[in-house]
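All protein chains of the complex are present and in place, except for one that has been dropped.
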Amino acid sequence: MSDPRILTVRPEPGEYAWTFGGAPPVARIAPGTVLDLYTEDCFGGRVRSEKDLVSEMCEFPYLNPQTGPFHIEGAEQGDTLAVHFVSVEPARDWAASTTVPLFGALTSTHTTATLQPPLPQTVWIWQLDRTRRTALFRAHDSDIEAELPMDPMHGTVGVAPANLEVRSALVPDAHGGNMDTPEMRAGVTCYLGVNVEGALLSLGDGHARQGEGETCGVAVECAMNTVVIVELLKGVTTPWPRIESDTHIISTGSARPLEDAFRISQADLVRWLVRDYGFSELDAYQFATQAVESPLANVCDTNYTCVAKIRKEWLPARETYRAVHARLRETAATCAEDPGAAPPAPARPGSLGP
Amino acid sequence: MSDPRILTVRPEPGEYAWTFGGAPPVARIAPGTVLDLYTEDCFGGRVRSEKDLVSEMCEFPYLNPQTGPFHIEGAEQGDTLAVHFVSVEPARDWAASTTVPLFGALTSTHTTATLQPPLPQTVWIWQLDRTRRTALFRAHDSDIEAELPMDPMHGTVGVAPANLEVRSALVPDAHGGNMDTPEMRAGVTCYLGVNVEGALLSLGDGHARQGEGETCGVAVECAMNTVVIVELLKGVTTPWPRIESDTHIISTGSARPLEDAFRISQADLVRWLVRDYGFSELDAYQFATQAVESPLANVCDTNYTCVAKIRKEWLPARETYRAVHARLRETAATCAEDPGAAPPAPARPGSLGP
Amino acid sequence: MSDPRILTVRPEPGEYAWTFGGAPPVARIAPGTVLDLYTEDCFGGRVRSEKDLVSEMCEFPYLNPQTGPFHIEGAEQGDTLAVHFVSVEPARDWAASTTVPLFGALTSTHTTATLQPPLPQTVWIWQLDRTRRTALFRAHDSDIEAELPMDPMHGTVGVAPANLEVRSALVPDAHGGNMDTPEMRAGVTCYLGVNVEGALLSLGDGHARQGEGETCGVAVECAMNTVVIVELLKGVTTPWPRIESDTHIISTGSARPLEDAFRISQADLVRWLVRDYGFSELDAYQFATQAVESPLANVCDTNYTCVAKIRKEWLPARETYRAVHARLRETAATCAEDPGAAPPAPARPGSLGP
Partner (left out) sequence: MSDPRILTVRPEPGEYAWTFGGAPPVARIAPGTVLDLYTEDCFGGRVRSEKDLVSEMCEFPYLNPQTGPFHIEGAEQGDTLAVHFVSVEPARDWAASTTVPLFGALTSTHTTATLQPPLPQTVWIWQLDRTRRTALFRAHDSDIEAELPMDPMHGTVGVAPANLEVRSALVPDAHGGNMDTPEMRAGVTCYLGVNVEGALLSLGDGHARQGEGETCGVAVECAMNTVVIVELLKGVTTPWPRIESDTHIISTGSARPLEDAFRISQADLVRWLVRDYGFSELDAYQFATQAVESPLANVCDTNYTCVAKIRKEWLPARETYRAVHARLRETAATCAEDPGAAPPAPARPGSLGP
């Protein structure tokens, strides 16, 4: 590849990471690098028909493969990584969802333990129409069909955690990880606090679309061709993952019980307003109370994730995160004009495993 | 009043209800009646300037006065009340919000008990521009001002509870009550299951606007002139309050911890899809997982409230709740054409109390 | 009855209360009165064999009948009722327990809502040997038998709630109610804050014994002959129910999630140490941390209940609650010496209902 700032990564089956932290970097990149990535779906591409039960096709803990990690040169604890999503495009014309025994919000689980048997394990294959940008639901037990808009996103984006820990790619926490928020779509910039040298960024878990809360525990799971630009903001801290879109600033929190995820996300938004927009803490508390949108992200994972978002047009005209979102937005537009810079990649389903 | 189906109620200070259940009806009405109501704000109109601290102006439990209750003729356990909101209009050109000691999501409380002192008690008065339909925030500790769209709603709508109980108007539960969801705005129909003879409907707690989750515990609190039409659906059950708008069907759940409110609302939505739209339970679980919007309502009250909503355009073309929403929408349009039928009422602040 | 200070109450079937608050007093008593009471079991005596399923024999909300309420003369908001348990004796030689559909800790429920079917409904009849003071468990599906010590207690003791509310007898909260703690046994004094004139004390829900947490939701349920002495402490407040035994002071808290019940009970214990034993708040926090016993009471009811207890021998020698426990202990000893004062009552199962 001629441009050293573009790195294309299409992992071979054995090349995925299954954790945040603990996996050796697949590449060292300079800040500003464009990553042109292939990500496998959360099943490692192994659930391909309604006969492919997760319990038979997948082997715990080899779920939710991550593309990465990438070592970002110069990143240290106390810095922030800005990950701009240029494009997130389904790599196949189908996607899979399923119930998983003792996983999901409307079933008992290994921690919300009951003596009841699990719900049946059932797979739904959704057809994606990438031209019309729709995802087609077909009911099993009736002739109901429904075409929903595609809204591609990444369920999992994160860096190596703090405290010497290594966390499964199924976990969302302060390092990011499996937050499963539909806000993580093309056009946004995700801010992640750096915990270890090089940050060690990975991402995966593409969803063709997802409802808020990911009720049954599994979205419309899909391999993705995704382009991101990675920037480094030295000396800027980010305690919990944040997202900036053209219209909103967005805080997240991941914890149990769900009210703690809410508290984290709302307190983080208040502190963002204080740090970057000139509010006192109590004024920010009052203002956010009346202005915030609070859609749920996931209520099924090992931590639950809440989102707190506020319209930028309602905020004082101040700069946040050194205006990196606007700059990356422009760079992304340039990428898009030069298709060679970040070409759409062919789908490569391939079996993969530990 | 010439039209017997229109009842105007502007309570005198001593005429409000402070509970759901346990208060004698202020009127008996036939199904189909248009109620043209004045509702006081949650402070009983006593917080009128930044010097009016709730702890000094209001006396617990005389908070959140309700207009009602109304005995609906013929309503019995097992029926559903359909309450259509024709209009919800601020009755004053200002509204009040405040922090309340040991109340709200970002403070310890009487139940999330800590040994820390409470946050300061601070009042914000919001100016409402009813022509431009905006609410003006003025910061205390800086010169920040922000004009937000008015989006008037009722925090509290409900009927007498089941199980022989009487609940404070501050409580949301299966009978409705203080759910504090911004979805309760003009144009929607709220479905409430009837628990006792006559149902005993009340409403109050107007908000000029509110963020999702009502983070500090208090919205932009405002007296309202509100017009609703009350219909009765015999033999139709509604286990938890539901709302229908022109675009969405909406389930609610109120409980602690917050994930239980989520579970209730999502399970209720699944069961609604099964009962009225022809889905099997597992198909509904899958479909809702990918299609649902899940904005928080309140994360501050004695129970927390979650909302689960789905676009009607994505659902099979079936009738729900005997198509009463569409009919009431039409009736409401008629009301609007005949301004005499439900005239805007003058604000009447008046002091009130127990 | 010759001694005006002893009142015997054996309710007729229609004479029980099903709520705290909202029921008219069955008697007005002076402070110091000895109440010699019969209490029915939580099923109203209707589950008498393994064929008697709760769902068939009992009709919601007519569960958990309470003996009372008693109006205590002179009791006002801001006072404390001291209820000393002289004796708690099973009124029959058998007791019943059962699983209840969608109720209990190891099943989904109406609020921890899942799509799984409920567990089977199964009744166990326990034989009580009142001489040897044992309760005999017989397994259904094996020949296992186990004789456990009887440890009779009342699951439900309370007064009318604050805030104009009426609560089901199935609810535990700040007014007491269905706390289901094994600490409520003969020999202890229960302190309840008075919320309304006359306090309106009721009790019921006898258990021949119960594990901590009441895991399946139902204890070894038993009608009881119970003698209590009721005293009034004017001008002494009690924010949450407390218990004093010869060896411990005991705080309770009832809330969801369970950590909030824990927080309430521990914070209450800290404040008790501060008010009556001379500790500063932080010293009390440290001391209680190392000295407290924290057995669970119930993790199945509408609120969960935690207990926080500390040995009196480890505390400074100070007086708490005007030393009423020691005085009532002496009075109780006198009662016991004069069997005529509080005679053991014959069991009267009798069917009862709304």
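As written, the chain order gives the labels A, B and C, with residue 1 at the start of each chain.
Throughout what follows, a residue touches a chain if its C-beta (ideal position, glycine included) is under 8 Å from a C-beta of that chain, and two chains touch if they have at least 3 such contacts.
Worth saying up front: this structure is predicted, and the values here are computed from it rather than measured.
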Of C:232, C:270 or C:332, the residue in touch with the unshown chain:
C:270
Given the full complex, what residues of chain C touch the hidden partner chain?
97, 99, 105-106, 119-120, 122, 124, 126, 135, 137, 139-142, 144, 146, 148, 209-220, 256-259, 262-263, 266-267, 270, 277-280, 282-283, 285-296, 299, 304, 306, 308, 314-316
For chain B, which positions touch the chain that isn't shown here?
106-108, 112-119, 257
On chain A, residues whose C-beta touches the chain left out of the figure:
18-19, 21-22, 60-61, 110-115, 162-168, 170, 253, 255-257, 260, 263-264, 266-268, 270, 281-282, 285
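Rule of thumb we're sticking to: only the chains that are shown with their structure count from here on.
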Averaged-CA centre spacing for the pair chain C and chain B, given as whole angstrom:
36
Can you tell me which residues of chain A touch two or more of the remaining chains?
106, 119, 257
